[in-house]
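With one protein chain held back, the other chains of the complex are shown just where they sit.
Chain naming follows the written order as A and B, and within any one chain the residues start at number 1.
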Amino acid sequence: MIVYLVRRFGQSLLAVVAMAVLVFMGVYAIGNPVDVLISPEASQADIAAATARLGLDKPLWQQFGIFVINAFQGDLGTSFVYGRPALDIILERLPATFELAMVALFLSVGIGVPLGVWAGMRPESIAGRTIMAGSILGFSLPNFWQGMLLILVFAVLLGWLPAGGRGQTTEFLGMQVSFLTLDGLSHLILPAINLALFKMSLLIRLTRANTREVCLQDYVKFARAKGLSGRRVVLVHILKNIMIPVVTIIGLELGSMLAFAIVTETVFAWPGMGKLLIDSINLLDRPVIVAYLMLTVLIIVMINFMVDVIYSFLDPRIRLSEMKG
Amino acid sequence: MTSTTTPEPQTPEPQTPEASDPVRIDSPVMRVVKQFVEDPVAVFGLVLFIAIAFVAIAAPWLAPQNPYDLAQLDIMDGGLPPGGTSFSGQVYWLGTDQQGRDMISAIMYGLRVSLLVASVSLGLAITIGTIVGVTAAYFGGRLDSLIMRVVDLQLSFPAILIALILLALLGRGVEKVILALVIVQWAYYARTVRSSAIVERRKDYIDAAKCLALTNRRIMFRHLLPNCVPPLIVVATVQIAQAIALEATLSFLGVGVPITEPSLGLLIANGYDYLLSGRYWISMFPGVALVLTIIAINLVGDRLRDVLNPRLQK
Partner (left out) sequence: MTKLLEIRDLHTHFFTRDGIAKAVDGVSLSLERGQILGLVGESGSGKSVTGFSILGLVDAPGRVVSGQVLFDGTDLIAGGERLLRTLRGKRIAMIFQDPMMTLNPVLRIDTQMIETVRAHEDVSRDEALRRSREALVSVGISSPDERLETYPHQFSGGMRQRVAIAIALLHKPDLIIADEPTTALDVTIQAQILSEVQALCANSGTALIWITHDLAVVSGLADHLAVMYAGRIIEEGPTRDVIAQPMHPYTKGLIESVPRGKKHGALLSQIKGMTPSLLRLPSGCKFRPRCPRATAACEIEPALDVMDQGRRVRCVHPHTENYPEVLAK
């Protein structure tokens, strides 16, 4: 088990290093880092100073060393637009994105898994077929388009909910959050649904397929033959088996949720780090882009690592075989 | 008491309906086609997709106007609702945008760009992915594990994130979007091809082919590759729908195709500002076209997956 975790941790570290190299190559080797990292409006003296600070006059491998050392110290460049460290600006926006992704994850798991189990237990029923048809729709509609439909229906036509922004926020565990006030909540609902729908469809399909497969297994029949209640058969015998693939997908999708938050935040003008990224791309604020990329890569690699740990805990076949090996 | 007459000749009981008639043995392609057409929903999807593709290809001849020939546009016709009539008496069934552009024509030309980007990137990504996948499976060993490490590493990051970053560094442009889509997608094909080829690789006939001193290239592409085609088709239908959606998303975010060659995604983005003021048609109708295209492909893909899945064929 420990051997497995250590090895897995090593792989994660390798992924971060690989991505750091790629980002570095993208910025330093392919483009002209002076253009990328130093504001176009900078004076000749500023450019010279920055060139010296970033070590752009040194050989490539030394530049990479400086890049890594700076990155470890949290220095991923200074925003052209805000004139402040890029990482600080992103970290300021992180709570908004984090809140949005968490609520969306909660929605997609809380609704998607039960619906998928339901549809898997009764695949031929009308409810089962309706759930499946709905999930195909949720799968097919592009994310931004779903968001626009939500705005059109609930904000423009019905006027029930605001079309964008974050609303009133309060402090919770040292973070500014929306979900504790009514105004904040009303701003949060549509973007969270938007971000959740695609994952929900994915989870419905996955849970349904796994439930169907598990239901056919002898051990489910044996559990019933033991006289267990239907609830226990579903909640313990079936759910515990389908949780293994479902948790994996949830974890992997959490990473992609951060990426899709870029789209949702843009559609709903939600002031998170995804919207910041798009704004930075439009304003050519490249240090912020680089910082965003490095931070997101780190987060995704961390999530993937945690998923593997949880996965190995859930499946005794892996946990115990690795223990021996 | 005993009798030797058997009232009915007993034929061996087959497991599958296909084998019930030993005289008529269909080729694998015919079997797939036959099973495909059994599902009316999938046939509907296929017909719809063919129609959409036809409209996209024939747009310059079908469209009422060339939406990018500024001489044909009249700013006085701007923002007409669906069914509105212009000063010259022309009816715009889906309305016009702010510049007085006919939405039908804009959608047809937008489809053209969307499908072009998706299909070119699909072709390139399949080619690269297949070569890499077959090579990894055939030679195995270190090369294989190195290639698969790279593939896994790339697939562990969301496609949209990689594409977005690439385009943020590269800038806008049709060819840049295609490049980004290829970079994002090749890994899916490489993994698919590699996993079917590696199963095939272990079979005896490959060793036999090696004994015949056939060239590596010949074994790889004439013997290994054909076995990878069914899963490749399934992945390709899923991926082309994804590519269309991804291109639309990128263009919607403003990092995709340039405004001189708008795809459906860019049309939707252009109309987005007017959505809140009630001029829904400018972004809604391109969106409907986009969604219909994706749904049509997904319907076909769902059925193909069932028909081509060897596990369900037993």
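What we mean here is this: a contact is a pair of C-beta atoms (placed from the backbone, for glycine too) under 8 Å apart; a residue touches a chain by one contact, two chains touch by 3 or more.
Remember, it's a predicted structure, so these values are computed and weren't measured experimentally.
S.K.: Tell me which of A:Leu228, A:Ala269 or A:Leu284 is the one touching the absent chain.
M.R.: Of these options, the touching residue for the absent chain is A:Leu228.
S.K.: Among A:Ala52, A:Val236 or A:Leu283, which residue is in contact with the omitted chain in the full complex?
M.R.: Reading the full complex, the residue touching the unseen chain is A:Val236.
S.K.: For chain A, which positions touch the chain that isn't shown here?
M.R.: 124, 216-219, 221-229, 232, 236-237, 240-241, 244, 314-317, 320
Criterion: only the chains that are shown with their structure count from here on.
S.K.: Averaging only over C-alpha atoms, locate the centres of chain A and chain B and give their separation in whole Å.
M.R.: The mean C-alpha positions of chain A and chain B differ by 25 Å.
S.K.: Where on chain B does chain A make contact in their complex?
M.R.: 153, 156-158, 160-161, 164-165, 168-169, 241, 245, 248-249, 252-255, 265, 268, 272, 275-276, 278, 280, 283-284, 287, 290-291, 294-295, 298-299, 302
S.K.: Under the definition above, what is the set of chain A residues touching chain B in their complex?
M.R.: 15, 18-19, 26-27, 30-31, 136-137, 139-145, 148, 151-152, 155-156, 163, 252, 255-256, 258-260, 262-263, 266, 277-278, 281-282, 289, 293, 296-297, 300-301, 304
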